[in-house]
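The other protein chains are all here in position, but one chain of the complex has been omitted.
To keep things simple, chains are lettered A and B as they appear, and every chain counts its residues starting from 1.
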Amino acid sequence: MIKPEIYHSLGLRDEDYQKILKILKREPTITELAMFSVEWSEHCSYSRSKKYLRFLPREGKYKVLVGEDAGGIVLDDLAVIFKMESHNHPSQIEPKQGAATGVGGIIRDIFTTGARPIALMDSLRFGPLTDSYNKFLLHGVVDGIQFYGNCLGVPTVGGEIYFESCYSGNCLVNVMSIGIAKRNKLARARATGVGNSILYVGASTGRDGIGGCSVLASQEFCNEVITSNEEKRPSVQIGDPFTEKCLIEATLEAINTGDIVGIKDMGAGGLTCATSEMAAAGGSGIEIELQNVPRREKGMESWEVMISESQERMLACVKKGKEKEIQNIFAKWDLNAVVIGKVTADRMVRVKDRGKVVAQIPADALANPPVYDLASKKPDYLDEIKKLDLDKISLPKNFNQVLLKLLSSPNIASKEWVYRQYDHMVQTNTVVLPGSDAAVLRLKENGRGTHLGGGTHLKGIAVTTDCNSRYCYLNPYRGAEIAVAEAMRNLVCVGAEPAGITDCLNFANPDKPDRYWQFKECIRGITDVCQFFQIPVVSGNVSFYNENPQDAIYPTPTIGMVGILPDINQRCNQYFKNEGDEIILLGICKEELGGSEYLKEIHSLVKGEIPELDLELEKSVQKTTLEVINQGLVNSAHDCSEGGLAVALAECCISRRSWSTDNREKKIGCKIDNLPSALKTDALLFGETQSRIVLSAKKSAVNKIKSIAQKNNTPLRIIGKTGGERLIIETDKRKVIDLPLDKLENSWRQD
Amino acid sequence: MLEAEIYITLKKVVSDPQGLTIKHALESMGYQKVIKDLRIGKLISIKLEVNDKNKAEKLVNEMCKKLLANPIIEDYKFRLKEIK
Partner (left out) sequence: MMIKFGVVVFPGSNCDQDCFYVIKDVLNQPVEYIWHKETKISGFDCIVLPGGFSYGDYLRTGAVARFSPVMNAVKEFAEKGGLVIGICNGFQILLEAGLLPGAMLRNKNLRFICENVCLRVEKNNTSFTNLYAKKQVLKIPIAHNEGNYYLDKNSLEELKRNQQVVFRYCSASGEINEKYNPNGAIDNIAGIINKQGNVLGMMPHPERSAEKALGSEDGLFIFKSIVKFTQKR
């Protein structure tokens, strides 16, 4: 008789256990109980979020591919596959290995579809660096990403890093990967064809992350855990990028033979998740013999083998009679590939250990856990926090000082010291390097290096990640809308048409009604804005329980987005190129300071109503920007985000990358003397009004740009000229900002 | 059976920035007076199916010279101990 304490400690609730009894029509064995506990944990099953995720749009201009583990879009004869996933809790405990294995996991989700991974992005959030543990986490996570990603030869082309006190004790590590495949060479994560073989591929199984899935990922950190990380450490997995690199090559080669029926990463939930989900997706059953599973440790129990999360492993379904050929490919790369079972017709996952059946569960029931809807309630803090009287905020005397302080604030300062540690050039596709609004990659043929169709294929993709979680805290619905809109704007600024989203939804404990309300509101925001722009959500991940006893994290629905460039030769980036170009602002300036970086950094306030988002205006600004870039009319384009117009202009002046550490290529300053004057100066300079893009263009192009803007009904204003070695901003004939570029750059660049 | 514990460090003449960093860290924690020098290295342990110490010594020397240490920048030393 299994006592409630046991299944409770495995994270199963009373009603879950009753369901298990109903499914099995008997008591579960220990192995079965362990399998249910990992497969039904929130981490694997999304039981607390599934109901709302269904609302996310799945259709857009480009045909959408939704697979079992990752999704993508179709571009000509290529599939562009992408997904973002969190590895928050493991990184909080062991940052280097946590982040490294996060990279490994997402990469496996990409190449098991048959796509070659061509890029990585990281969206990271930490508590303030004044706390030495947060500093340790930041450096550890960056180290883990470089250790794993660099070795794989997949370029890390960008991402974001934010610091807010709510992430102390619960950092966020969201990793996105993008891959490309020939559309007709994609693989699914399913097992079909009775008698086909089930092949275990990759590293050996040890006691890694035993219980990590349900115990580690689905419990909020309590005090005890935070003070005794030492004890938690053994359940963190260790990454092996070298094995993963060999797995990439061998797997792509194996899929290319056409003899792989289906293949799936063994990530969270290990063998349990892989067997049950592959069987369920294929409408089949799977029978395996555990004695055939390669092991690293002695004396492992059958339940341990079933739920181990050892890294760099996959499960494949191989056509009967083709096992040897597939095994030879893996053997060439010195990788295990062992037949451990076969596909059956009875739709059961049957696990044997030395011939004895230790688990026998209907695959569908195991892979389709109960879906809950939880209680939700608008949080109490919201009414209080929105009260902000702009008139009571004292106007700074020296705006130069404010600008320098903002440029050096951790959220805005250059992240070059981080991405310099990532190989962002390998594969030689990165044509807009990290440091602009989005990275741009040209598309070479999947596989071993020839251009598409033999000629020069000019299409490219742009990628970005975005989320201003402070906005989502102050207004979850609109904050989520803005996250999507800003991601789109970033893509548009490099000349790409937004095409699809992967979302990584990081929230606090959903069992608390106010947290669940935040989750539902953010989903509603993403859904509405995606529907408006007809942008599909092709894949995603939910991470709940991101809180510790002091604090819940801000709701953080990170948006990873991919856009298409019709011609990479028309790509754009953010820095000024020439002296004497006209500077054009698309969009309008409003008096909006709520939730801004300025309020937080200068006035220590996290308050107010966040900026409005007028979807029609947003659409028009993006349309105009894309048209003027595609027609080659502008020399730079940059989105206004954290820090407002003044920070955006400063970045246009100083963010040019150089070839030599000292002799930097010439930076170009500007003089802004035609701003709308009715606004308070701080709001004008540092307010974060949405839907604004700064362009620079030759004088001769301005009329064409104006007529395109007029056609699209886009507000446009010529605000100044590039040139000189200073950033000068005047309002009402008064210089409010006047700083040499060196000084701006020194504040912004940090090491 | 014998176990060889092989210690590999950078040569004294080669600068060891990792070691220096850790030395500074310890110094800033209050150990400045007691630390004279700090070097970082790797430890490789090998269980040998060999019982003869002389033979084992010869083998380990060979392994170190061939692969485990790079004589241009690294020194190695090792000790052998009996294990069951």
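One rule holds in what follows: contacts are C-beta pairs under 8 Å (C-beta built on N, C-alpha and C of every residue); 3 or more make two chains touch, one makes a residue touch a chain.
Here the structure is a predicted model, which is why all the values come from computation and not from measurement.
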Of A:17, A:126, A:333 or A:575, which one is in contact with the hidden chain?
-> A:333
Which residue from B:13, B:34 or B:83 sits in contact with the chain not drawn here?
-> B:13
Among listed residues A:48, A:245 or A:721, the absent chain is touched only by A:245
Where the unshown chain meets subunit A, residue by residue = 146, 150-153, 240-243, 245-246, 333-334, 419-428, 430-431, 442, 444, 448-451, 568-569, 657-663, 665
Please identify, in ascending order, the residues of subunit B that touch the omitted chain?
-> 10, 13-15, 17-18, 21, 67-68, 70, 72-73
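Please note the rule applied: only the chains that are shown with their structure count from here on.
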Euclidean distance of C-alpha centroids - subunit A vs subunit B, Å | 42
